[in-house]
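Sharing a structure below in structure tokens format, with a few things to ask.
A single protein chain has been omitted from the complex, and every remaining protein chain is retained in its original position.
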Amino acid sequence: MSYDFRNTPTIDQVGIEERVARFNTRSIKKGTKVQALKLALNMIDLTTLEGKDTEGKVKQMCYKAIHPHLALPDLPSTAAVCVYPTMVKTAKDALKGSSVKVAAVSTAFPSGNSTMQIKLLDTKFALDNGADEIDMVISRGEFLKGNYNFVFDEIAAIKELTHKYNARLKVIFETGEISTLDNVRKASDIAIYAGADFIKTSTGKIGVAATMPVTLVMLDAIKDYYFKTGIMVGMKPAGGISTAKGALQYLVMLHETLGNAWLDNKWFRFGASSLANDLILQLEKEARGVYFSKDYISVD
Amino acid sequence: MERIEVLKTYKIFIGGQFPRTESGRYYPLKLKNNMTVNVSLSSRKDFRNAVVIARGAFSGWSARAAFNRGQILYRIAEMLEGRKEQFLEELKQLGYTAVNAKKEIELSIDRIVYYAGWCDKYQQLNSSVNPVASSHFNFSVPEPMGVVAIMADESSALLGLVSVIAPCIAGGNTCIVLASESKPTCSITFAEVIATSDVPAGVINILTGNRKELHAHFSSHMDVNVIITCNSEKDVNKTVGENASLNVKRVFVWNKNWNIESEQGPHYITDLQEIKTTWHPIENIGISGIKY
Partner (left out) sequence: MAKKEAKKLEYFTDWKYAPAPEATDHIRLQKQYELFINGKFVKPNSGKYFDTINPANEEKISSIAEANDKDVDLAVKSARTAYDKTWSKMPAKERAKYIFRIARLIQERARELSVIETMDGGKSIRESRDIDVPLAANHFFYYAGWADKLEYAFPNRKPQSLGVAGQVIPWNFPLLMAAWKIAPALATGNTVVLKPAETTSLTALKLAEIIQESGLPDGVVNIITGHGPVGASMVNHKDINKIAFTGSTNVGKWIQKAVAGTDKKLTLELGGKAANIIFEDAPINQAVEGIVNGIFFNQGHVCCAGSRLFVQESVAEEVIRKLKDRLETLIVGDPLDKNTDIGAINSKMQLNKINEYLKIGVNDGADMYQSSCSIPKKGFFVRPTLFLNTSQSHRISQEEIFGPVLAIQTFRTIEEVIEKANNIPYGLSAGVWTDKGSRIFNMTSKLRAGVVWANTYNKFDPTSPFGGYKESGFGREGGLHGLAPYLKF
């Protein structure tokens, strides 16, 4: 399907914020809460994207991904781990035999300021090492210059390569840099029509990461596309979500925007590192009936 | 042989024209010079026709630039000043003393000039930007109420008429006025002034006739937004108020002495204004929370 950015609907920011505020008044209790906490845990892309990453750090994180908390054995694993391409092999080995996927950030993450050639090579390297998912970044400079076709084409090119490996493509907008909700919506439409499997808010590398208003705009784009085509696209807010309460609010918003079909880690992910332990803290509280301490939950 | 004077037939004023009453009825009015004038005794149907015309004129008049309305009001004053002698004579024929006639016409002219100046100012005094607690820009502005039916002061030939018409049209309303029954001639001469003052046809319509007969129709018509009575009898006001409830007309009982120089003010304009409040969201600057 061809894409005409002029058809992108405008966004009223205050309206979006009011809608978000409504989601946040939902009261999620008891069984509903336990179900959601586990779901959220199962939706996490456990992430380490640091210059100081080592194989050792990645291995530890992979173990945590499979076994989030030994004291509660029936907890699900996280959805994936998210690492730099050079760590894909390490992660892949560490996760062998589990359902946890390996996602690799690529295309000159986080700035995306490199040549197409290098971006493709970067992606190919990750895929050759066994990455199940590619988290690419768009060229925000080109986007802000109005070169929407450039952005569309680069996403399409990476998608073509990714799909060759039967991997799934997540497209990161770095919403904190493209600044307005109108731009977020435009980027969402460009990425979706260019063939993204997931759209993702942020790299986690700048001050402003995922927010609920931004995520809602992206969910609306996904919904509009689904209404038009029947094709589902996934969503990944990343960065800035560190509390169970916050995660539940995201799930309420997801649920009441896209419905039951998206309540699955095939269609929704949290890009986060510290969220897992806060979810566990709450799960322990629900299981034990007393408030829990982080001293009893492993940090990896 | 003495020259025979050409006498004027006093007709009514609807839509910029001077028709006779459709009813063909009249009432005789004896002037001080012992001449008798046959004044149109307007009917319910004349009023009906005038309302249709006034309604038609409303959107255009209310959409005029306020500055333009001010110019037109000022033009009325200019025209009136030019015809001062004629009004003096007419007022005398209605029983005004020379002093009172002079006061009546001069105060009328001055009052129109006064309201001409208000045309593009009352809005600023009566509008507001409302500091609501949410992220919205909210403002309230006056808007003319629409078609105004006026039963003018019985005791006054011109000033009572002018004192109500001027604030009414200054604010963008259109009107149908029932002139003083006992002093009707000036009102029709005033209509001639209006007809030559760039006032769009239908903005001001003037009827002559019997208040007891017409007040029930003035107040019951469903396409009239406002009814004003000036120094009317209590029972007239009661009927007017009751009939007004048929379509929730705004009712104003202005029992005033228009001869007082200070009996004027922007509140006469804004009484005939609705207040409209508009809300619009205010986007915050940048979703990334940039401060400025």
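So that you can tell them apart, the chains are marked A and B in the order they are listed, and the count of residues begins at 1 in each.
One rule holds in what follows: a contact is a pair of C-beta atoms (placed from the backbone, for glycine too) under 8 Å apart; a residue touches a chain by one contact, two chains touch by 3 or more.
Values in this document were obtained by computation on a predicted structure and should not be read as measured data.
The absent chain, not drawn in this view, touches the displayed chains A, B throughout the complex. Looking at B:71, B:138, B:196 or B:210, the residue that reaches the missing chain in the full complex is B:138.
Although one chain is not displayed, chain A still touches it through residues 9-12, 14-16, 18-19, 25-33, 35-36, 39, 195, 197, 220, 223-224, 226-233, 255-256, 258-261, 263.
Touching the omitted chain from chain B are residues 128, 130-134, 136, 138, 140, 143, 145, 225, 234-235, 237-242, 244-248, 250-251, 265, 267, 274-281.
Assume only the chains that are shown with their structure count from here on.
Averaged Cα coordinates give chain A a centre that lies 68 Å from the centre of chain B.
Listing the residues of chain B that touch chain A in their complex gives 134-136, 281-284, 286-289. Remark: chain A residues 12-15, 17, 175-177, 179-181, 184, 207-208, 211, 213-214 touch chain B in the complex.
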